[in-house]
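Removed: one protein chain of the complex. Kept in place: all other protein chains.
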Amino acid sequence: MDPVNVREFEALARERLDPVHYDYFAGAAQDEVTLRANESAFARLALVPRILRGAAAPALDVTLLGADASMPILMSPTAFHRLAHPDAERATARAAAEAGTIMIAAMLSTVAIEDITAEAGKVAADPSLWFQLYVQPDLGFTEAIVRRAEAAGCRALVVTVDSPALGRHERNDRNAFHDLPDGMRCENLRELRGGEPGSVRQVVLSPEISWRHIDWLREITPLPIVLKGALHPLDARLAVERGVDALLVSNHGGRQLDTMPATIDQLPLVAEAVEGRVPLLLDGGVRRGTDVVKALALGASAVAVGRPILWGLAADGEAGVTRVLETLRAETAHTLTLCGCDGPRAVTRDLVREVRCCH
Amino acid sequence: MDPVNVREFEALARERLDPVHYDYFAGAAQDEVTLRANESAFARLALVPRILRGAAAPALDVTLLGADASMPILMSPTAFHRLAHPDAERATARAAAEAGTIMIAAMLSTVAIEDITAEAGKVAADPSLWFQLYVQPDLGFTEAIVRRAEAAGCRALVVTVDSPALGRHERNDRNAFHDLPDGMRCENLRELRGGEPGSVRQVVLSPEISWRHIDWLREITPLPIVLKGALHPLDARLAVERGVDALLVSNHGGRQLDTMPATIDQLPLVAEAVEGRVPLLLDGGVRRGTDVVKALALGASAVAVGRPILWGLAADGEAGVTRVLETLRAETAHTLTLCGCDGPRAVTRDLVREVRCCH
Amino acid sequence: MDPVNVREFEALARERLDPVHYDYFAGAAQDEVTLRANESAFARLALVPRILRGAAAPALDVTLLGADASMPILMSPTAFHRLAHPDAERATARAAAEAGTIMIAAMLSTVAIEDITAEAGKVAADPSLWFQLYVQPDLGFTEAIVRRAEAAGCRALVVTVDSPALGRHERNDRNAFHDLPDGMRCENLRELRGGEPGSVRQVVLSPEISWRHIDWLREITPLPIVLKGALHPLDARLAVERGVDALLVSNHGGRQLDTMPATIDQLPLVAEAVEGRVPLLLDGGVRRGTDVVKALALGASAVAVGRPILWGLAADGEAGVTRVLETLRAETAHTLTLCGCDGPRAVTRDLVREVRCCH
Partner (left out) sequence: MDPVNVREFEALARERLDPVHYDYFAGAAQDEVTLRANESAFARLALVPRILRGAAAPALDVTLLGADASMPILMSPTAFHRLAHPDAERATARAAAEAGTIMIAAMLSTVAIEDITAEAGKVAADPSLWFQLYVQPDLGFTEAIVRRAEAAGCRALVVTVDSPALGRHERNDRNAFHDLPDGMRCENLRELRGGEPGSVRQVVLSPEISWRHIDWLREITPLPIVLKGALHPLDARLAVERGVDALLVSNHGGRQLDTMPATIDQLPLVAEAVEGRVPLLLDGGVRRGTDVVKALALGASAVAVGRPILWGLAADGEAGVTRVLETLRAETAHTLTLCGCDGPRAVTRDLVREVRCCH
């Protein structure tokens, strides 16, 4: 099969992956209500294009926190790429650099952040990587890993704030999948005190992490800080007041608290709360160029994709990731053209209309 | 199979129960519209968590009508536990006492109320049991059974008010299941005048029961009175005016009048009517910790579960009930943590958002 | 199978009927959207009962246009009962009289109106029958048939006004079913001029019928006039102004114009338009006692049922019809009891609440 869209990459990945690992990537918390909602919510939003604008072929590039991206589609941080393909994060990093977009490297990667950025550097002169961080109660470790990310050339910190505890994935419970297989480890965790070096079980997801930790991060690093997972409008406003540089509107792909709203449904409320004071990104359910443009219309500066990257990686390593990215790029350009827009900035709120649920 | 959630306990119970008895527990009135609505209504409510609150691990305990419960999850009254397991209400009582929560013992139990409270007392020093009552036109019998409940140590009366007649369960009609099998009886009914002692057929569900009977109960007993089944806002207000101590918002699990609204859909209207003057409880469709937190957000002080207890009992006796309770406790704690709440009282209305029906 | 509800009578009827005749009764116009809507619309209305009213067992009787009925459930006019059972309208008439309710005898009956009323008279001293009329452009014939109905003892005329043309039933087209089988005829049409005596093809459904014909009827007969099929609020108001005595809110069971709204969805708009100046009846999709009570709450004085009567007739002749009527009666009484109402007049608008569509 030669996949013609992102969904077909998932089908291909499913064939190639160990079912337990497929479930790890595909699954989400509990009843997976949010997982489904993320995708289905896009279908209830219609695009009403403008016509006859004599627009040029669209330019997709955007600038985010000082970094240029060739398109408004980033890589969301996802853990354990080695489960999908032996080239692991090296392949994803090369594909992102090749595509000229931003990879948000996950703290729980199976390749060390230094190796990820180095690999990207082989492909592009000036690749953009951001580093996703779970703030650890052990501030020493947290500072050390931030320093590693800085030294490796990461240009922003994406701080995940929706994880005061680990999400409950019942697929993993049924599969008794709770740690990486032998021979794989979290290469960024080698310095964590105690326990087996590099074990995912060493990561602490603690409810004690608070705004004070964000303030502290603000002090110790000059990197821009992106908050990933603020969905409540009151929190979005607090984040802006605390000097956060951007928000990634995310429900963790449905993997943390089940029955969270779809991100695309929550985006307008967040956008209203922040009043344009910081750029917004969105992930969750983006599978089509039309989804990208809907998110832009509702207030996002760019979107990020998680599972689609993994499907590409599982299907065909770096080449698969490249094809997924280029599929989404082509669909986004196509959608912009059909909407009469010459680029992301031309996308206005009125291009989207909510339609009734039997759509 | 090792159940990882409440729904899987139902599957297990279904395997173990006589199909006729499974139908008795699982079924509801007529087309079972309300039964399904109770569950599906929760899926249309999304949770929008707060972040970075630096909250401590949540404490789940609540105080209800002067009784402490270790979590905001009570046992709803359900009849005929012996159909589910030979240990019957003894097993459920022990599991409730062990879990430190409140069992609402049903008037139509297959173990006498004295034996239920005694059994609970073997496990916990000071177990909390409330007694569910169908007021009988025979006030002598009604007073006698109230006295038995008082003497047995029950700490509140839960008066069912949605049953001026018996619900029509067509599953039971098809199964010709209309009374307990030989060897089982309603142990609390032995004193009812006339008829076979302890037969369920002796219970009178009469439309003549009125607010005057509530006033009369108020006079004859010092126990707090909880009204179970007031769904109409006007009735909720009347109940408060009559001095009722709490309301259990319930549609009898869909077993009385079919096409009643889901309780979680009705809860906000009841909460608005009572304006916080009495605590509200809710049962109906609670199968997840997220359901518990949604009910708290919409105005409940605690929820109660009925069928899940029976699934646990049928699956594995006391141990099964314990596992069901601990599963719900863990999910509720987990949900509170993920919502940034350190306990039930931290749950606010804005954590819940209604989402469109294709969720 | 021993049917426990109306839907099970349909299943039984389906087994017993010639499939072509089953399709004739069960089917409706074109895509049968309205047929399904009539039933599904009830499920989106919830009943919110009142409690503790100390109500007596409900009395179901109503008085409609001076006629007493033992319950607020009438027989809608339906054609060709002989297709369902050899006893035909004789059986239905006896069952209606026995049940003490009003049969609206159809003009297209396979038993003459005189024989229908006579048959009812054998069972009840003072049976109530109304006569359903398609006004014919041939006013001579129309007057003649009105005179026959009067003489036979019918107490009201139910004038069908939604049929300026014959509905298109594609089931009948596919079955090539366009007239009665040999040996059956429309016994009321024997006097129609021209053509084969008693052929259904002689009936003229003409767009020329207008309010003037209603005025003319008003002049020629002292019988109360019920308009069947006025759904538009403007027409309901016109009807009241023209002196019509009652409205039967109906979409002809979905058999005329497909995609008409469900009658229960249209009832509140009609009720608002007529402001209580004439009684309203409703047919369409009533299959449960809860449906009856919902219609009462939304403004109907009574409902009428069509297909359920035919399922009973097909299943077991007069006895089947009786059982269908008694099932609906029992369910309605049960619903009233559970709603705290002592009769149809106690049913108020606030007992019904619209719920979201995933109910």
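For reference, chains read A, B and C in written order, and residue numbers begin at 1 within each chain.
Following the convention adopted for this analysis, a contact is a pair of C-beta atoms (placed from the backbone, for glycine too) under 8 Å apart; a residue touches a chain by one contact, two chains touch by 3 or more.
From a predicted model like this one, the values you see are computed outputs, not experimental measurements.
Q: Shown chains touched by the missing chain?
A: A, C
Q: Which candidate, C:Asp265, C:Asp291, C:Asp316 or C:Glu331, sits in contact with the chain we can't see?
A: From the options C:Asp265, C:Asp291, C:Asp316 or C:Glu331, the contact with the absent chain belongs to C:Asp265.
Q: Among A:Arg155, A:Arg288 or A:Arg307, choose the residue that contacts the chain missing from this document, as touch is defined above.
A: The missing chain is touched by A:Arg288.
Q: For chain C, which residues lie in contact with the unshown chain of the complex?
A: Interface with the chain not displayed, on the chain C side: 30-31, 33, 36-37, 40-41, 43-44, 161-162, 164-165, 167-168, 170, 173-174, 207-214, 227, 229-232, 234-235, 238, 256-262, 265-266, 357.
Q: If the missing chain were put back, which residues of chain A would it touch?
A: On the side of chain A, residues 4-5, 42-43, 45-57, 288, 290, 294, 331, 334-335, 337-340, 350-351, 353, 355-359 touch the unshown chain.
We take it that only the chains that are shown with their structure count from here on.
Q: Quick check for you: after a Cα superposition of chain A on chain B, what is the rotation angle, between 0 and 180°, in steps of 5?
A: Best-fit rotation on C-alpha atoms: 90 degrees.
Q: Averaging only over C-alpha atoms, locate the centres of chain B and chain C and give their separation in whole Å.
A: Each chain reduced to its C-alpha mean, chain B and chain C end up 42 Å apart.
Q: Could you pull out the residues of chain C that touch at least 2 other chains?
A: 357
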